[in-house]
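Here the complex is missing one protein chain, while the rest keep their positions.
To keep things simple, chains are lettered A and B as they appear, and every chain counts its residues starting from 1.
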Amino acid sequence: MSRQTILGLGAGIIVLLLFPVFLPRFYVYLVSIILLYGLLATSLNLVLGYGGIFQFHHAVFYGVGAYGTTLMLTKTGLPPMLAFIVGPLASAAFGLVIGIICIRLSKLYFGMLQISLGSLVWAIVYRWYSFTGGDDGIHGIPIPEMLSSPKSAYYYTLIITLASLFVMWKIIRSPFGSALQGIRDNPVRSEMIGINVRMHQLLALVLAGFFAGVAGSLFVVVDNTVFPDMLFWTLSLEILIMCLLGGWFTFLGPMLGAAVIVALRTFVSAYTDYWALVLGIIMMLVILFLPNGILGYVEEKFKRGFMEPEIEGQ
Amino acid sequence: MEAVYSIIPAGVLSQVFVGLSRTTILFIVASGLTLILGVLRIPNVAHGSLYMIGAFTAFTVTKLSGGGSAGFWIALVIAPLIVALISLIAERGMFQFLYEREHLMLLLLTFAFSLVFGDLVKLVWGGEYKSVPVPHIFQGFVPLFGGLPFPLYNLFLLLAGPVVAILLYLLTNKTKMGKIARAAAVDREMVGAVGINVSRVFATVFVIGCYLAGLGGVLVAPTVSVTLGMDHNLIIEAFLIVIMGGLGNIWGALLGALIFGLTQSLGILIWPKFGIIFPYLAVVVVLLFRPTGLLKSTW
Partner (left out) sequence: MLEVTSLSKTFDGFKAVNDANLAVGKGEIVAVIGPNGAGKTTLFNLITGIIKPDSGRVLFKNEDITGLPPHEVCRKRISRSFQIVNVFQRLTVFENVQISVLSREKMTWNLFTPSASLAIKETDEILESVGLLKKKNRTTALLSHGDRKVLEIAMALGGNPEFLILDEPTAGMAAEETSRCIDLIKKLSQTMGLTILFCEHDMEIVFGIANRIMVMVRGGTVIQGSCEEVRCNEAVQDAYLGGSDVCLM
């Protein structure tokens, strides 16, 4: 990493740390939501952009994490902090189950079966009133005191998000991450150099499920509610758009995409009921004109600046 | 156990028939989806929205023509055509430029369309429930197997399914267009290379597929409340059906719809609250043994 990047990241983190000091309460909440959606989108990108896996229904892992955390908090007498570990672990375990069922299938079959199985989970959550609260969801979840104020919830979200991003960044840079990117580019070749493609993909799915679950548990802290729409398939496609908009071959792209979309949604929704229409049009424009996303575009321009002469001088 | 046996036969039969008439709708919609998947390789999420538009258009057409029986028949002709026209505009205006993109991009593009369509429906028709009356001649019930009342309209649906299946068979197997489309599904470049206008073939297939979504929407309208969000569950069910049957295979869609409709209706009988689980279990079992669906997939 260059010095500029480190300085930039440091400055960014300091600004994020200072937000609650000068921003009104609503914006603190908004930034918390952006952070956890960014984490969610980044976890999706771990398998999508870096793994090349058609993870069409990622929201279900987010939902399982949130519900897992909530049910631990409301239905058991176990120490509350444990819930924030159990939720993500439940997501990871669920990622393993879905992975084992779907991993043998080819790309599009994988995605379509996953979206279908995820919808089953949604349907169960939606109907199981006695356990999940059905379509009402669960409100007023008792949060441990130290996390219950908006400010402390913000700081908790910030710290956990940054820590998770750091871990995912390490994973992408690790030999496992290299292998995963190799598999994305060429699964047959990867097999032929001795990589067990399916097992690597399975681990990636479990990891992505885990971090999606972390994002889900953060939502519980920030909003104190869960509801079935958190694992509805349309949310999954929205997260996919975040990755695409920010740039799905870049590490920070999904975070940027999440920021743009969550912020836009908040402000557009204040003026009109037709947010979906706006989002749909934005998506079409991105697909048509920015297929590599915002950061992908920037990187391309940036690279072109000093890559081209080298090629010509070949 | 004896008590169960004495109740089940009548209940099972009636559930089977309800399941079968549901199968008809699912088959019609899923066959359109699988046609587009097979030939154009687009996982069309907007398919459900077109089905919804078909149902809403049927509502308007029926209402405009006085709410009588004739209205439904006019709607049955006009509404799918309107849906087909919308899809033609979408295809010529956007999809045709993007066929070479990755499936993921196409999926997201169709999702964008479904978002836009959903909000346009909200804009035009509002958020309230709408209902389409059952046409006059199909009102009432017929006695079935020991006097069990079965809605006449469902019987009509039961007959409509095979008719559509036969027409689709004739279209894909007996017409030149159908043969070209099937060839293009296997090898797009080759068909292009022998001088056939692939773009026009694709547009036709896309429009026919979407027409079927609209048709399904019209047919379902008298049996459900027509409302926003009716597309959301349907598209997932249609996805399940096409992966179960084999992507791109129309007979697979029929088989998948049968399995789906029957497991669902019988599942509800076995476990009323969570009967919905059974069709999903069926899909998992099928894919466990046949990872590319029951019948030959074009993928």
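Heads up, the rule we're going with is that a residue touches a chain if its C-beta (ideal position, glycine included) is under 8 Å from a C-beta of that chain, and two chains touch if they have at least 3 such contacts.
Bear in mind the structure is a predicted one, so any value in this text is a computation, not a measurement.
Peer 1: Would you mind listing the shown chains in contact with the chain that isn't displayed?
Peer 2: Contacts of the omitted chain with visible chains: A.
Peer 1: If I consider the whole complex, including the chain that's not displayed, which of A:Thr76, A:Ser106, A:Ser149 or A:Asn196 touches that chain?
Peer 2: Spelled out, the listed residue whose C-beta touches the missing chain is A:Asn196.
Peer 1: Quick one: which of A:Val15, A:Val188 or A:Ala270 touches the chain that's been left out?
Peer 2: With A:Val15, A:Val188 or A:Ala270 as choices, the missing chain is touched by A:Val188.
Peer 1: Which residue numbers on chain A touch the omitted chain?
Peer 2: Against the left-out chain, chain A lists 170-171, 173-179, 181-182, 184-186, 188-197, 200, 203, 249, 307, 310-311.
In this section, only the chains that are shown with their structure count from here on.
Peer 1: Chain A to chain B: how many Å between their CA centres?
Peer 2: 32
Peer 1: Within their complex, state which residues of chain B touch chain A.
Peer 2: 43, 45, 94, 97-98, 101, 103-105, 107-109, 111-116, 118-120, 122-123, 232-233, 236, 239-240, 242-243, 247, 273-274, 276-277, 280, 283-284, 287-288, 291-293, 299
Peer 1: Would you pull the chain A residues touching chain B in the complex into a rising list?
Peer 2: Within the complex, chain A contacts chain B at residues 48, 54, 56, 101, 104-109, 111-113, 115-117, 119-120, 123-124, 127-128, 232-234, 237, 240-241, 244, 273-274, 276-277, 279-281, 283-284, 287-288, 291.
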